[in-house]
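Scroll down for the structure; my scribbles are underneath it.
Rest of the complex left out; these chains stay put.
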């Protein structure tokens, strides 16, 4: 006779998630929500996939079936209003971010929002203030903060292992806008689509950005090619010199017209005792140099996939490397725990303050490029 | 009023999976079964997680809840006997492979088995013959065949793009057995735990291995350190020269005592028109050289994550790189489709013939090391 | 009986060289002058090592013996006045450049000068004008222009192979000033000692620099630590955004306080049809990407040491790679030929115009850092 037993159900509390968006980012977030339950085990809670919304009925209905959301709607307001939704997660087109997230905040939902938080710095700051005022938890999806190698770098810097920072350089380069005759898969310009990630990494790892000097170019993307009227949408490249709090200087550049660079978010940070360097195209690797006065010094290539590495530990054995989507999974697992245990979002995670700050740096860069002067980034009130 | 609609259920046919094992490989297979439904969309079927078995009651019960299997047992025979199980997937300890898989074959189940198929070549061959005779579909888990970069290499070679193969070298190096005082996390020796992967890649990419000359060493793992009595378990390193069908020669080496090499399955294949090279520690990258008589030739670093790349296509956009577990997901998705549509397993996938062949090469290497002669690998009867 | 024949002497005309300086750069130039005769064979002329000068009698006398100069003096004026000196080659300390080279120009000598041409942009411009007016040939020692990989990049860009340039980034990082307690081997600041090389590469490969926005820092080098009173000497790092003629934007940064970066002059240039990238620490390699719409694109690692590569051809067979000093040898061989055949210096070689321009960019960067505005670099009168 068979001794097969019926399985005890997963009785961890469910945190209800409602999504706006079912495209590339909807897939990444849904994948995260479905993976968290068994990777972050035993954990304190599990995500419940409650509802998803999107503009096109057939597509959103299919996405609901595909990813396992219980309900769907073509109106994000329905998701905001759904009582079982604890977290409103906005991964829709950029112009849906501000209105839907503001409505969710007003409905008392915890909020997750893809970058950029809003098309303008003013709206982004307003969202951050509203979320703070409402007392809800908030997360800007700077997913690259949740790569194990980035977290190791953050920890090394925070521990003083590379000493005082001397100089830093950040870049984010992609190539998909290079062809002037090609279809434009996204209208979002270089600063808002990728530049904010580089800005956020700079803020996370080096410190607050106080001023910016920039040049912006649009060698490929003409006005006529763009559907919208946002100048930011036409930006193909931006090159910035930034001044950090404490007097450190560095460069940040981003480009959507760099052939051969598929997805290169890369940086190097030099300090008085050592250096760290990273590249998203080889995301499991952190290169570390420690000054030591020996004749066998150099950059060490560390594969950040050991059980001793935060955020690698829940996954696979040594050097069974992680992929791009693991950033989102790790990030949403963190937010899930913050909601379930009413603990703070951060310090690794980016809140809406960080999203707003990135937008302010973008705004300062655009003004600097326009006016030919170094532009101070205003202090963020009530910032963390 | 809310326009929220209830989601239409996923009505694709379910193919029932029963697992033996809940450790590292159980996690990798369960992750695959849970990910396939929404990544391989719309697909022709979905895996149903029917039952899981393992030795320790508390652990297997927990794994059932964690991964969402409907039932569990401490006896694999219960899983084999479960009527809803279409596919028996053996990811348990090596000594469970042969008996449980043979029972499943006899019960008419399709079978998946982690490597090595069996502790001896004879048993592995017997499994392959039995599976053929029973008319069930069979898969040996050589998951690295399902890395997009490996498939691109296979396709390039098959298309004749690097011409006739001249020489090849394969290695698989890890470091975890280096410490003679450390606990031994696995008793499996270098040839069976990692060497078979290198052997399988060689067979996939270059061709059938006809003879082997080998040296085998155990600098760290003494007899007393091993629980079992299998000589293969003591193997720390193996170095082989192999002769391929058609007269190509190459080297294959494996080692569990190579400090700094966390998980380096790496190869390079040189042909009359070009070369290809790959390294599992940087698994998304294929390096390709094409002879062309220009002064700007060299190895091109191709990030194999474009929508035009087979097996990268279902995933993320350009250069949003994949991790180690995607091999298993892609592999089990292939087997699921083969079962659901009654189509052949392969040619990319490894059947039990491939598993048996790898074991035969291991056996030949052990004999060559012992006897000091080049050893022919016997032809596999009824091989594909 | 022996058939040994007496060797026919090398009867190529000798071009007399007089050096100021016998340190690191004196060694590099002397090595070049002694190597050119048999590497650039048959060639049109050979360097004659006529005279060398330097401050310390014992040292300069020893250097004369060591390198084979016929005469020596502790006074550079003696070298300038020596009738057999056709070329005055100034490789002494920075403060000797302007007075000695100006004297040589007035004496009608052809002139070679290490970078920076002069401590201020004004003096550098004055030297360029004087050399033009005197009709002598002039060379600024931007030796990295003469690396085979850099020349290949220049040729690829000039041929339009990467199309219109979209963005570029240049860096030059070293580490030797990091230790605040260490001896300061050179008082020259980051912009003048290494930044000018990065600026020159940018001008060579992308085009004229029209404006600069910069931040400059001195985290390690305090005023008290410096012997001199030049603000430029205290610069540890400089970060710049530069606008090129034609509207291209890019970044240039330099640092003497970047641990682990021994001698990293590195750049990447993205164009509408492809990209090129180079790093002095791996100087024989040029990385080239060409857009082509295939699924096997990526950066190709080209070892620029084939007989088909300009400046590699006189040396060794395929991939028998060159070292750092070969830039100087190739550069002085070019100048020797220009003098011997009365042909123009350039277009690959840097004249005094290029040296002056680099100094003007440095001056603009220092003003931008000071004033917080984007600074236009003035047009160079009579420039080439």
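Order of writing sets the chain letters: A, B and C. Residues in each chain are counted from 1.
The criterion applied here is as follows: a contact is a pair of C-beta atoms (placed from the backbone, for glycine too) under 8 Å apart; a residue touches a chain by one contact, two chains touch by 3 or more.
Computed from a predicted structure; not experimentally measured.
For this complex of identical protein chains, the structure file gives a whole-complex count of 4 copies, while the figure shows 3.
Heads up, the rule we're going with is that only the chains that are shown with their structure count from here on.
Most remote from subunit A, judged by the distance between CA-atom centroids, is C.
Averaging Cα coordinates per chain places subunit B and subunit C 54 Å apart. Mean C-alpha position of subunit A lies 34 Å from that of subunit B. Centroid to centroid, with C-alpha atoms defining each point, subunit A and subunit C lie 42 Å apart.
On the side of subunit C, the complex with subunit B involves touching residues 152, 156, 286, 288, 295-303, 306, 308-309.
Here subunit B touches subunit A in the complex through residues 2-10, 24, 27-28, 30-31, 34-35, 37-39, 41, 51, 61, 64-75, 78-79, 81-82, 174, 176, 262-264, 281-283, 303, 305, 316-326, going by the rule given at the top. By the touch rule above, subunit A contacts subunit C in their complex via residues 162, 164, 166-167, 169, 171, 173, 175, 178-180, 213-217, 219-220, 236-243, 247-251, 253, 255, 257-261, 268, 270-275, 289-291, 297-299, 368, 372-374.
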